[in-house]
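Before any comments, here is the structure.
In this view, the complex is presented without one of its protein chains, the others remaining in place.
Chain IDs A, B and C follow the sequence of writing; residue 1 opens each chain.
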Amino acid sequence: MINGERTIQRPLRWGMVGGGRTGQVGYKHRTGALRDGTYQLVAGAFDLDAARGVDFGTNLGVAEERCYATYQALIAGETARADGVDVVSVATPNFTHFEITKALLNAGIHVICEKPLFFTVAECDEIAALAAEKNLIVGVTYGFTGHPLVHQMAAMVAKGMLGDIRIVDLQYTHGFNAGDDVGAGEAVKWRTNPATAGATFVLGDIGTHLYYLSEIVLPELKIEKLLCDRKAFIATRAPLEDHATVLTHYSNGARGRLWVSSVNAGNMGSQRYRFVGSKASVEWSDSHPDQLLYDVQGEPNQILHHGMPYLEAEGLKYDRMGGLHTEGLGDAWSNIYLWIAQAIDAKMRGDEAFLATHHYPDIHAGTEGVRWLENCVRSADAGSAWVDFE
Amino acid sequence: MINGERTIQRPLRWGMVGGGRTGQVGYKHRTGALRDGTYQLVAGAFDLDAARGVDFGTNLGVAEERCYATYQALIAGETARADGVDVVSVATPNFTHFEITKALLNAGIHVICEKPLFFTVAECDEIAALAAEKNLIVGVTYGFTGHPLVHQMAAMVAKGMLGDIRIVDLQYTHGFNAGDDVGAGEAVKWRTNPATAGATFVLGDIGTHLYYLSEIVLPELKIEKLLCDRKAFIATRAPLEDHATVLTHYSNGARGRLWVSSVNAGNMGSQRYRFVGSKASVEWSDSHPDQLLYDVQGEPNQILHHGMPYLEAEGLKYDRMGGLHTEGLGDAWSNIYLWIAQAIDAKMRGDEAFLATHHYPDIHAGTEGVRWLENCVRSADAGSAWVDFE
Amino acid sequence: MINGERTIQRPLRWGMVGGGRTGQVGYKHRTGALRDGTYQLVAGAFDLDAARGVDFGTNLGVAEERCYATYQALIAGETARADGVDVVSVATPNFTHFEITKALLNAGIHVICEKPLFFTVAECDEIAALAAEKNLIVGVTYGFTGHPLVHQMAAMVAKGMLGDIRIVDLQYTHGFNAGDDVGAGEAVKWRTNPATAGATFVLGDIGTHLYYLSEIVLPELKIEKLLCDRKAFIATRAPLEDHATVLTHYSNGARGRLWVSSVNAGNMGSQRYRFVGSKASVEWSDSHPDQLLYDVQGEPNQILHHGMPYLEAEGLKYDRMGGLHTEGLGDAWSNIYLWIAQAIDAKMRGDEAFLATHHYPDIHAGTEGVRWLENCVRSADAGSAWVDFE
Partner (left out) sequence: MINGERTIQRPLRWGMVGGGRTGQVGYKHRTGALRDGTYQLVAGAFDLDAARGVDFGTNLGVAEERCYATYQALIAGETARADGVDVVSVATPNFTHFEITKALLNAGIHVICEKPLFFTVAECDEIAALAAEKNLIVGVTYGFTGHPLVHQMAAMVAKGMLGDIRIVDLQYTHGFNAGDDVGAGEAVKWRTNPATAGATFVLGDIGTHLYYLSEIVLPELKIEKLLCDRKAFIATRAPLEDHATVLTHYSNGARGRLWVSSVNAGNMGSQRYRFVGSKASVEWSDSHPDQLLYDVQGEPNQILHHGMPYLEAEGLKYDRMGGLHTEGLGDAWSNIYLWIAQAIDAKMRGDEAFLATHHYPDIHAGTEGVRWLENCVRSADAGSAWVDFE
């Protein structure tokens, strides 16, 4: 159970690039970072509109002189200070992730970056090498994986409660883009433009969440080959997709199917994960994150609730509200931010032993997400053909 | 609303082949056929064990002399009587459907047959031609499609309430075969043996239900190509599958995905259908057949209940219990049996005008199911490759 | 598992009083009675409109001369026949139950009657004495208690799986009478008029279902005192109620609460039963009759499904569809009708030993329902005061 006690040496001095008043994602970062005194928001380049960024940042309690017009200015300003930021979150459109992250690392600043991380695995590798060289952390905000019951599933799989894994069924769909993009806002525009979004729309935007969460639950599973069939139901989004299906063959013989879509009209169920083993299955949805279905073949179905003593230690450790009291996405983000802070703190302390076993969404996780996207696109571009996973 | 009033000239004299004491499917036929006085069970070859068949049949109220040892004897005995059966239901393993149906038709008897109908489209075509020549009806027991809300979905699609159809998501899974087949009963043995089951296990056994129901809801949609990936997680079932995924491209640009499995450990949710259009989606499951989700993008989700005045006429006509009172699979089978009886009655009366517009699961429906299976197997056998639908 | 095999000597010759074309309840009787060949519908006084009754009855397959204008004519006609009816179902407004039942019994005919049985316990006692004298059965159509999982709950309680019973929470509500009764149909009119409905509206119409089902699950519990608070939100229904709450003290110290209403606007959830013990609770709703919640304190919640081998024998015996396949209210009515037929058959055979342990909704069950209504009304009329249960 989390109760707010500090688990690191001192609060991290934290800045943001992006995440300003007109977007939706910035508050997720802030509510995730700030509730436990682990981070202190001291600087930001919140907005392309500099004046609005200053107004916004000061409203957040950031000193006016530390509300910068650009990320370059932020780096310049903060590195010049004795009390400059330790870490900066990058909450900007995809196409800027690489250059901003690179610049921050080069300035000696830890980075927390939105997913999908970068456009290519090559870029990821370059950043990974740079981070290693600079002895810095790069965290990725796969926020949903902060929910405690995700780790309950992983523990149950690890204990063999499901038997041999056979089927991985993943879905993240909604209908918010069911209509065309005429008059759409900036957040839609950049996501549907390859120049700003990269090679994918929904695969990267929401599919990477599915992929990373499945990796947490099933760390042993390796993809052998996959097939991706994608489509833009709103034609102007092509070559990017608003709907995609991915079939997967895992090396242990398991089979996967995955569905992402932003044109699933009216669907508010969001994500659904089902992991089927030879003995039992678990199923979880982010829309009711406090409960987990555990289906043992031949027995009554079970509903496990967050915060209850019958859970595995891994499923309880990062519970915040306790049984009977709901947790939300903000609580999950808090855990992600906490785990990244613990990594940064360990890095600062030179505690590589801690880092060797500490789990958080790191540069490797981000890289694997991009690798998966590359394979999906390669399959789709080959006529939705099976491709060996590379 | 159904209230039991007869809609045909006289009750049909009805016989059964198979459906005896040791199996599960026979009662579904009987409870479907008998509740409304549309059929009278007067003859049967219920069991391979002749004595047990007589004991069983007489317990059902069939005269002892009309409890036959074989279907051949049934045909011989019944055709020799002035009051012989009008129609016979075939509730035997798949591999016997063709020969029994053919013999019954040749004897001038209407047929109601379990799905999957026959092994090949060629067999279906042969039977269709024979039925036409003999002026007889062949019905297929796609029991789930008797649920009123299936027809509510069809009516909503036809009225354009969903807009253009984009995505068809179909699932019928359970976990009853998650374990191996050592010591399994006859029903499992014949279903997992190509000689008795045909070229598929779960695709034919449960997948054809998905396919036929989707045809009812979306009669305009045509498959352009599909890809089937199948697998036997219990190796002894190979080359038949206990898990399969099918991706579909429809000629209007819609995309389909379908999942059938009998190794989805612990899953009791059974079937799930979601039809996504440009404006709205509908979703229905046989496990809660009395309600239908209607998701209009940008509006609150709606739950429609069976038997309520706000439904379309097509969704109300065959309601039996009325709003607030549950219907079950038996009620759905009753509708299927009723619709087939109405077809037989019309055929007897020579009322081809009625038959021209009367909907029931007919030889064409059964044939299309087998055609779909052939395409699935062709794709799977080609390395789970895309194949044009033939 | 039920498979349609006859469990009585011969099909019962069955007639109906009421249940004609314009009402909703008649089909529930017919679909319950007829599916298994236990009853043969051979006579009826279906309708106050004699010609419509004949048209309707012959459409059901009843011979024209056995479609009577009145119940008196039915009794006269049928008792004059060697093959006259064995049993008659009474599906008429409440105020006629007593006189029709009495006349049928006096004519030597078994009776199946709608609930609430009669207006007073005195009437019930008179009928019970008459039935005993005539050696006849009186069954009551508490249809919902035919669902197999109701008996699963009873078996779990009997085995002590819940521990000591502490709380009984019962609810049967809907909103179909949320509006006023201007222009309402006959079924509403007679139910809201004390002359034809008796001393209650929703307490008798739907509350008696709750009470009887709770008696089945908790046969040991005795009411010590209760308090009933009732109200007519539509004033024209007064003194009858469209909403009532009943608090109960049981002799073992358990506490009960019950809610019935027909003005719960938009509510389609219907009935909900929760039985809370010192160790665990069970919860069941007729709107999803195939599943049962089993909540053991400190353990994951469990969902039990009908037809599954892990159920108690009592919960499986009268299953009709088997696991994974839904049952509906019609299946439940079939069980009720079967159990009553078995009682009649035993009475005909003089098998009092069978009757001594055979459970079915009998005259005692009907009487207890009326007794409960009398106590409720007494409390309500005393200013919603506590009254000792008499």
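Everything below uses one rule, namely that a residue touches a chain if its C-beta (ideal position, glycine included) is under 8 Å from a C-beta of that chain, and two chains touch if they have at least 3 such contacts.
These numbers come from a predicted model, not from an experiment.
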{"item": "Partner chains on view for the chain not depicted", "value": "A, B, C"}
{"item": "Touching residue (missing chain; options C:268, C:292, C:344 or C:387)", "value": "C:268"}
{"item": "Among C:130, C:167 or C:355, residue touching the chain not depicted", "value": "C:167"}
{"item": "Candidates C:257, C:305, C:359 or C:378 - the one touching the absent chain", "value": "C:257"}
{"item": "Residue among C:178, C:216 or C:348 touching the omitted chain", "value": "C:178"}
{"item": "Touch list for chain A against the chain that is not drawn", "value": "1-6, 11, 21, 24, 26-28, 30-31, 34-37, 41, 56, 59-61, 174, 176, 268, 270, 286-290, 303, 305, 320-331, 334"}
{"item": "Those residues of chain C which, in the complete complex, touch the missing chain", "value": "162-163, 166-167, 169, 175-176, 178-179, 227, 229, 231, 233, 243, 245, 247, 253, 255, 257, 259, 261, 263-268, 274, 276-281, 294-299, 301, 383-386"}
{"item": "Contact set of chain B toward the excluded chain (per top definition)", "value": "294, 298-305, 308-310"}
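In this section, only the chains that are shown with their structure count from here on.
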{"item": "Rounded Å distance between chain A and chain C, as computed from the means of their C-alpha atoms", "value": "55"}
{"item": "Where chain C touches two or more other chains, by residue", "value": "303, 305"}
